[in-house]
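Note that one protein chain is taken out, while the other chains of the complex remain in position.
Chain nomenclature is as follows: A, B and C, assigned in order of appearance, with residue numbering initiated at 1 for each chain independently.
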Amino acid sequence: MIKAAVLGATGYAGAELVRLLAGHPDAEIAYLASHSYAGRRFSDIYPGMRGVVDTVLSEDSIEKASECADVIFLALPAGLASSSVTPEILSHSAVIDLGADFRLHDKDTYEKWYKTEHHSPELLAQAVYGLPEIHRRSIAGKRLVANPGCYTTCSILTLYPLLKHGLIRKDTIIIDAKSGTSGAGRSEKVTSLFCEVDESIKPYGVASHRHTPEIEQELSEAAGEEVVVQFTPHLVPMNRGILSTCYARLKDGVTEADVAAAYGIYDGEPFIRIIDTLPETRYVKGSNTVDISYRIDGRTGNIIAMGAIDNLVKGAAGQAVQNMNIIFSLEETTGLSVGAGSPF
Amino acid sequence: MIKAAVLGATGYAGAELVRLLAGHPDAEIAYLASHSYAGRRFSDIYPGMRGVVDTVLSEDSIEKASECADVIFLALPAGLASSSVTPEILSHSAVIDLGADFRLHDKDTYEKWYKTEHHSPELLAQAVYGLPEIHRRSIAGKRLVANPGCYTTCSILTLYPLLKHGLIRKDTIIIDAKSGTSGAGRSEKVTSLFCEVDESIKPYGVASHRHTPEIEQELSEAAGEEVVVQFTPHLVPMNRGILSTCYARLKDGVTEADVAAAYGIYDGEPFIRIIDTLPETRYVKGSNTVDISYRIDGRTGNIIAMGAIDNLVKGAAGQAVQNMNIIFSLEETTGLSVGAGSPF
Amino acid sequence: MIKAAVLGATGYAGAELVRLLAGHPDAEIAYLASHSYAGRRFSDIYPGMRGVVDTVLSEDSIEKASECADVIFLALPAGLASSSVTPEILSHSAVIDLGADFRLHDKDTYEKWYKTEHHSPELLAQAVYGLPEIHRRSIAGKRLVANPGCYTTCSILTLYPLLKHGLIRKDTIIIDAKSGTSGAGRSEKVTSLFCEVDESIKPYGVASHRHTPEIEQELSEAAGEEVVVQFTPHLVPMNRGILSTCYARLKDGVTEADVAAAYGIYDGEPFIRIIDTLPETRYVKGSNTVDISYRIDGRTGNIIAMGAIDNLVKGAAGQAVQNMNIIFSLEETTGLSVGAGSPF
Partner (left out) sequence: MIKAAVLGATGYAGAELVRLLAGHPDAEIAYLASHSYAGRRFSDIYPGMRGVVDTVLSEDSIEKASECADVIFLALPAGLASSSVTPEILSHSAVIDLGADFRLHDKDTYEKWYKTEHHSPELLAQAVYGLPEIHRRSIAGKRLVANPGCYTTCSILTLYPLLKHGLIRKDTIIIDAKSGTSGAGRSEKVTSLFCEVDESIKPYGVASHRHTPEIEQELSEAAGEEVVVQFTPHLVPMNRGILSTCYARLKDGVTEADVAAAYGIYDGEPFIRIIDTLPETRYVKGSNTVDISYRIDGRTGNIIAMGAIDNLVKGAAGQAVQNMNIIFSLEETTGLSVGAGSPF
């Protein structure tokens, strides 16, 4: 049994991770910490888990976690991971960080977009960007995994084949993304109140959202040249789900067959379904699956590629478990579901 | 492996059953039928299950089902089960009926409330009311299980200890129940449209809902005398969940300790949690769990007992699987979850 | 033109009042105050009102309000109204308090349920309980109106005819009420977050909710003897609306005709509709209307009386405007709507 620790266990991503770990056949929860609720039981905060995870929450301490855990999951605000992970910690435990601190290879890009100092730039080279469908092999041997963001996972996986195969004009990419409200976290903000979210849709972070450089880093790597994207997130009145509607101009002469061949790169991927109908977030809810579909518009010359994930699963906790499975040489789907029931 | 068949597989209860069976370690799907969608794949209708259950749907035929299945689940409109189950079928396969046809022991009561003829009254004596927490022993040896209704499961389990222990005045019982919209099924009715349900709550079936006699049958049996209840269902703008808020006058002299002792009847039940906080449907969503809580009001002399379930799981498909587990001598929790993540 | 001031203008009830006053043909907004947002424009906080109400918000000051306003509306936390209203204020301006401070005639009852001191008990005798359908005549001449609570307005009006006419047994009253989330206000609480409310229903304040004594006061007055009720509120995942499902045992010999006659007391009321179908909160959304319906259950001897209102309109701001209209001798429906569009 893999012993697992979660720091930041009572945020939405942390709690989803606890749920998945509780049902994982080869992992057990060794340590749960929460700054806000230390001293209380996890199930006091998440009563749905009463009788299942009644572990008492500790104060966040990566040192204590590393004493008892083979793997430490960090679900902390930006800046905290980079100031707590050390080579010493990594020598005891693998670390999977659900935050942003180790996702960007470039310290300056991080500090510019996150407007906070990076406290352990020397560890960036040891970190791997934990998107298994692209970096599976690199993840296998690593001790420090930067688990991708929710919008980024969805957007990168949707566009990756097109850039990898050089089918689209790299200066025409538009990503119009829509997210359920759990992406905003569990903090007490007026803008997250039920009555402020219900029955409305809004854009936010236009031309300035922090997931932009992360998407650009990965797509640039795929393209072999610098890619800049227009990324616009929106808030949708639902708990979970991300839909990325991506637009780009196909290069001259690119055919439907070329596009189909490019998406063939995902053949055999357990969590990616290339579907003929259009994706809906409900069909991936609760699962680690990515549904991807595309349409080519002969009138405009554009391709519209659409992807859907559950932001708390493939966009956070599920992908973290997938990374753990890789690191510990388990079947990648262990403890994760592919199918999604509905209505849910 | 238990071979399972589902008739009526594309209704909401049927589809949830397919989802649960697909994840059940000791069962496999042998036959799926759907009157509306015969010839198509299950996953065409429920795309969330693409790659997981791509079984082609047959026309409803209990005969064909019985040829290949150890257990047949019926999720059909009222009247169809009673006209298709026969001793011959039961000799081949166990039958778990998610509909109402075999729930009421009394044919006349059935015909009065359901306003349809009962086609196999001779089988009523062979059927067992499949509420495991009350009738577990009787279920074990049976071939025909009448899986309880959603409102009834929630209401009966919430009130059962009070009547079994004779703590409340049986002529004062009020059950005010609230249900998510999946309880209304997947049929194309104006009243089930998003824009007719969203942002509103309404009562319906006041003093006339068909789950009433089912509740009364079971509570009367518990009380050892005839019990009549006031039952009022309400429609809530959410997918899943039932909350039963039950009121009754405590008999003179009944103490808090008496009540606590009565609910002790559920000690050891894997799916019942007697909780100190108040139940919320989100904390049982997707699980087979029943959360029950109560308050005694010294000012009025009433007890308010509240129970919450997921109507599609403990109120339908999950309980059906629980019954299957009992019949086939499996651990009762196999393939079912106790914990519920949130937000979901 | 009536000059109106609103203190607490940026809470949900206060803002709804601003919206109604902005559309009122005989009133104008003279002063808006908000403790949290003083110095900003009302429309910065409620951008839906940009170009309509761009008034700069003042710090709450009832003195300043009384210098410029004929009527002052208070939408403040419990305890603040009783410490700020004075005979001096009342000599300048009529005061309509949307809070609880002047609703209970008995200071001790107030202090027991609200657990806070009442700062001006000497004013209680001058205050009138502002439920126009019952106290219209008393309201007319008053300077201090205690605007009823949302649950109470709905519950009292639904049950009032039955108690006034002595048709029900007064020790059997159960009020099971359901409210939209705006009733919880705009404060930053985890329990009010979208992801904590969406897709769930829960009871709260069981046997202890503060609206209980207010309901009992009015129903006792109607009955001419002390009435105690069992009141249970529930939180529903929707913005607005209250539904009260009320149960009581009819006295022996009471007929359907007696009940119909009792509800005839509302004939001619502009905001009450006695309907034959069952009430749904969407049909009163945005209006000042109360929809009331009832069913008599011959099996149990109970009457089930159901009422629906919009908690922010008839349950707060609309009723406050109705009271203003009465005090200033305007047509009672001025600036208020009876009809409700749907879907909304």
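One rule holds for everything that comes next: a residue touches a chain if its C-beta (ideal position, glycine included) is under 8 Å from a C-beta of that chain, and two chains touch if they have at least 3 such contacts.
All values reported here derive from a predicted model rather than from experimental measurement.
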{"item": "Candidate in contact with the missing chain, chosen from C:Ala15, C:Leu157 or C:Ile174", "value": "C:Ala15"}
{"item": "Touching the absent chain when the full complex is considered, from A:Glu16, A:Asp70 or A:Asp198", "value": "A:Asp198"}
{"item": "Sole contact to the chain not displayed, among B:Leu17, B:Val197, B:Val259 or B:Ala305", "value": "B:Val197"}
{"item": "Where the unshown chain meets chain A, residue by residue", "value": "171-172, 174, 176, 178, 180, 195-196, 198-204, 206-207, 228-230, 232, 234, 236-241, 243, 245, 247, 278-283, 285, 295-297, 299-300, 302, 304, 306, 342-344"}
{"item": "Residues in chain C touching the chain absent from view", "value": "12, 15-16, 19, 22-23, 46-53, 181-182, 198-199, 239-240, 273, 275, 277, 280, 282-287, 291, 337-344"}
{"item": "Where the missing chain touches chain B, by residue", "value": "12, 181-182, 186, 188-190, 192-199, 237-239"}
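Simple rule for what comes next: only the chains that are shown with their structure count from here on.
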{"item": "Geometric centre: closest chain by C-alpha means", "value": "B"}
{"item": "Computed distance of Cα centres, chain C from chain B, in Å", "value": "39"}
{"item": "Separation of mean Cα positions, chain C and chain A [Å, integer]", "value": "46"}
{"item": "Mean-CA-position distance for chain B and chain A (Å)", "value": "37"}
{"item": "Sequence positions of chain C contacting 2 or more other chains", "value": "195-196, 198-199, 237-239"}
